[in-house]
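First the structure, then my questions, so here it is.
Here the complex is missing one protein chain, while the rest keep their positions.
And now, chain A:
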Amino acid sequence: MARIEFRNIAKRFGDVEVIPGMDLDIADGEFVALLGPSGCGKSTSLLILAGIYLPSGGDLLFDGHVVNDVEAKDRNVGIVFQSYALYPHMTVRDNIMFPLRFKKTPRDEAIRRVNDAAALVQVGELLDRKPSELSGGQQQRVALARALVKQPQLLLLDEPLSNLDATLRLSMRTEIKSLQDELGVTTILVTHDQIEATTMADRIICMRAGRIEQIGTPDDLYDRPSSLFVAGFIGSPPINLVHGAAANNTVDVAGVPFPADGANGSITVGLRPEHLVFAEAGLPGRIAQIEPMGREVLYVVSTDIGYVRVLEQGSVAGHAAGEKVQIGFDPAKSLVFDATTEKLIDGAHVRPPA
């Protein structure tokens, strides 16, 4: 297992700077997720870790040793690609055994390890099949077995679940997580799916345009997003964001005054739909749309500050469309961002209008 350090890692393709300079520490045995939208440099970081790409600048360290010049084949890293990248002409057995070929593993031991790895991900019965004869979920398990069979010091997962259907994704999430717990292998998951990141990873690294926007536990990113970008990216349904001008302990949002603490100047207020409630007093509005989501009901409320999303627990809608409501919230859960720097203003809160 390995401890990973990025020291000012940069990556350019010609004139395009994908990663301007990245610093990052990942502890031994940790499960981290690189989360961000397409093109934010997360997959590039993964390929740098795998040794497929060479960094254009900076140092990459495994357990304190610089591995910049260590070739991919000598890094002892396991990787699962989004497309699984199984070798199409080989059987499942040969696919899983492939990494062992190059480690000069004795035949008996190789067979034993292939069987173990296959059993671990429950593909023991499929060993004689070709990848084209497997379903997507089975291919994914085989790819995982191939990555694990060499007992890698680092496991890299590149969007491993995005080609699976919703049910399968849910169960694979749990399986991968428990497998990682069991093996204790340092694991880096690349994903653009915030649910995947928050459910599987110990720590999330939220990236934007090649830069790390915030590092923290799923709760950190959810409760205290350091910037507007993180606040907008994490959470589903998305956070309500409204612009306002703050002065004299009041924020003026489209003419509606919200009492506020610690805010000044041009700001953006963030209110998560699940933190909003229908109350006796608060922001008045009218329910425009109702979206039942299973365990919750999402109300879209038309107010003077625009449409506001409110999420209510329970499978049955307690309110009807067109109904007049007042929206309240716990001031401690409100988020206030500086509109120009887009950073969170610590200690600043807003209260519902009286």
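Everything that follows uses one rule, which is that a contact is a pair of C-beta atoms (placed from the backbone, for glycine too) under 8 Å apart; a residue touches a chain by one contact, two chains touch by 3 or more; residues count from 1.
Keep this in mind: contacts and distances are computed from a predicted model.
One chain is missing here; what is its name in UniProt, given the choices "Inositol-phosphate transport system permease protein", "Membrane protein", "Peptidoglycan-associated lipoprotein" or "Acyl-CoA dehydrogenase"?
Checked against "Inositol-phosphate transport system permease protein", "Membrane protein", "Peptidoglycan-associated lipoprotein" or "Acyl-CoA dehydrogenase": the hidden chain maps to "Inositol-phosphate transport system permease protein".
Of A:Val70, A:Ala85, A:Ile111 or A:Ala339, which residue touches the hidden chain?
Residue touching the chain left out of view: A:Ala85.
Hey, which of A:Lys150, A:His275 or A:Arg309 is the one touching the hidden chain?
Considering all chains, including the one not shown, the answer is A:Lys150.
Hey, which of A:Ile9, A:Leu35, A:Ile48 or A:Val77 is the one touching the hidden chain?
A:Val77
Kindly state which of the options A:Gly136, A:Gly184 or A:Pro292 is in contact with the chain not pictured.
Only one listed residue reaches the unshown chain, and that is A:Gly136.
Taking the entire complex into account, which one of A:Asn163, A:Ser302 or A:Gln326 touches the absent chain?
A:Asn163
May I ask you to list the residues on chain A that touch the chain which is not drawn?
Touching the chain left out of view, chain A contributes residues 47, 50-52, 71-75, 77-79, 81, 83, 85, 87-90, 98-99, 101-103, 132-133, 136, 146, 150, 163.
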